[in-house]
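Shown here is a partial selection of chains from the complex, left in place.
A and B label the chains in the order they appear, each numbered from 1.
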C-alpha cells in the first residue's frame, strides 16, 4: 500500500521506533514552542497562484552550490540514523541519491563518512561541530573532503545542546551496538556518565568547542578548500557577517531543538535573504512537510530546503525506500504546487507568490 | 420536518452518500487549510449594519452577464452529480430554475448538456476544461452554445488536479452506472488504471491540456461567441490580464481542492475587484454557507456568488427539492441580512458594510 503524504510516513516511522529513539527524534527544546511554530509559520503564509501559464513541463531541478540536483529538497544533518534502521546513514544516502539530491552527513553519524560517501552518488555535504581538540576536527574535515564532500556545513547554533526534556527525563542513550565513528570511539561514549540526563548532552558538552567565533572561520578555511555553509543563522545581522566572511547561510533553528521560542525558520528567512543580497546562497530547514512549504521557502529566497525529521521518519518507516518515498512524494507535491501556481522552474518563484 | 439552515442540509446530504462519493465531495487538497480558510475568511469579516431604512421590500434580484436572476446566488460547476442522487444534474438544474437562478454545468457532468439545458429554464452556464484534443473541446463548446448556454466558464486553476488525499488513499472511482457524456465515453473511463490513486486524477491528467495560456483565449473566441468567464483567478495581476482579454473573472480556489494554503476566496476578492475596476463582472465561490457570506462578497464587489458543495449536499439530501431548499434558505438569509443591514437592493451593498 502506497503512502499518500508525509504524515502517513511519519506515523509509520514513529511506530517503528522504541521510546528512546522516538523521543530523541521527535522532541524539541523545552516547551516545543519553536518546534510547533516552524510548521505553523508555513501554514500562516497564504499563496497567490497565477493562472494560464503553460505548465506542461515543470522542472524542479536546481543547483546547490553549483552542483546540479533534481530537486531543491535535500537532507539535513541528523545524528544517529542507526536508531531508525539497520542501514542507518547508508539507507539515507541511497535514498537521497536515488532522487538525485544531496544528503548532509552529520558529524554524529553511526556510519563512517567514507562508507556513506560511496552511496551518495549525487554528492553529499558534511556537517561539522568544531571540537575543542581542533586536530580531531581538522582530521574529520579532511576525511570528508577526501571522500568527496561538496560543502562543509558548520553548525553554529549549538555551542551547547538544547534541552529536549524527554531525553533528560528518560536519560537518552545510544544503544551499545551503535557508534560514532567519525569523531570518537564507542568506548568514549560508553564512558559517559548516564546517571543524570541525556548521554548525548554529556558527551557533546565534553567535546564541542564553545569558544568558536567568526574569527575561527579562518582556521577552517585553512584546513579545507570546500565552500562553508553556516547552519543555524536566524538574523539579518548574522547573515551580513556570514556573507562578509564568504560563507553561505542555512536558516535554521535546529528543528526547534536548541533555543525554544526562537523565531520560526520561515519567518526568519526574508530578513536573511535581504541581508545577504545575493552574495551567498541561502538555505532553510525546519518544519518542511509539504510541497507548498518548499515552494514558500523558495519564493522567499531560499536556494534549497533540507529535511530533518521528515527524512528520519522515512528511514524508520522503510529504510532507503522510505527515504526515497519521502523525497519523491514531497518533490511531486512541489511540482504540483508549482504547476498550480503557474511556475515551471524554481527560478520563477518569487515573493509575489506570498500574500502579505 | 423543515431544515433550518444549510448545516442541517449538509448533515443530511453527507449521511445519504457512500464513502466513495462522500470523500469525493467533501475533501480538499492536502491539509485542507484553504478549504477551512474559505469559511473562516467570511467569519473574520465583521459587518457594519445601518439602521432606520425602509426595508419592507428587499429585492435580491440582479443580473448575471445581463441575464436577470432572482438571486445573486447561483450554482458552481461540479462533476458527477450522479453520485449524489439519481436525478443527477437534472435535479440540480431544476432546483436552480425553480429559484430563478443559473446553474453552471461541469464538463464532467453525468448528464448530457442538452438534457440539462432543457431543465435550466432560467438559463445555464457551461464550464469548460480545455482538452489536448481541441476538436473535443470545440465540439463541446458548440454543443453548449447550441443548447443555450449563456456563458462559457473556463476553469483556469486546474491544469492538474489537486491532491485530495482521501481520494488517493481510497482510489476514488466513478461507479459503473455513471458516465461522462459531454466529453468522453464510459469505456475510456473504465480503461483507466485504478490500481493507484484516484481514477479521476488519472483520467483528467490524460485529457486536459496543461499548455493553455492567455493566448489560447483567442482560439476559444474563434469557436464561440459566448462571454468567457475565467474561473480560478486569485490575484490582481491575473484579474488585470483577464480584463485586458475581455473576460469576466470568477474568484475561486476551487473550494480548496487545488492548491492548499492558497488565499481564501473572500480575502482575494478585493484586490481582484480593484484590478478589474469595473471592466468585467467579478464572481466568487468558496465556502458560502450563510446569507451573510453572500452579502459580504457582494459588498466587496462580487456580482454573484456560486455554490459548490452546498448545492451538492442539497442534491444528496433531497434531489431537486434539496437544491431548491438550499437556494431558498440561503436567499432568505441574504434577504434578512440585507434588511438588517438597511439595504434593499444588491446594488446598495458596498465596502462600508465591512469593518476593517
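Keep this in mind: a residue touches a chain if its C-beta (ideal position, glycine included) is under 8 Å from a C-beta of that chain, and two chains touch if they have at least 3 such contacts.
Small disclaimer: the values here were computed from a predicted structure and weren't measured.
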Quick one: 2 copies here, how many in the whole complex? 4
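Here, only the chains that are shown with their structure count from here on.
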Contact footprint of subunit A on subunit B as seen in their complex: 30-31, 33, 37, 156-157, 159-160, 162-163, 165, 168-169, 196-197, 210-214, 216-217, 230, 232-235, 237-238, 241, 258-264, 267-268
List of subunit A residues in touch with subunit B within their complex: 2, 4-5, 42-43, 45-56, 290, 292, 296, 333, 336-337, 339-341, 352, 355
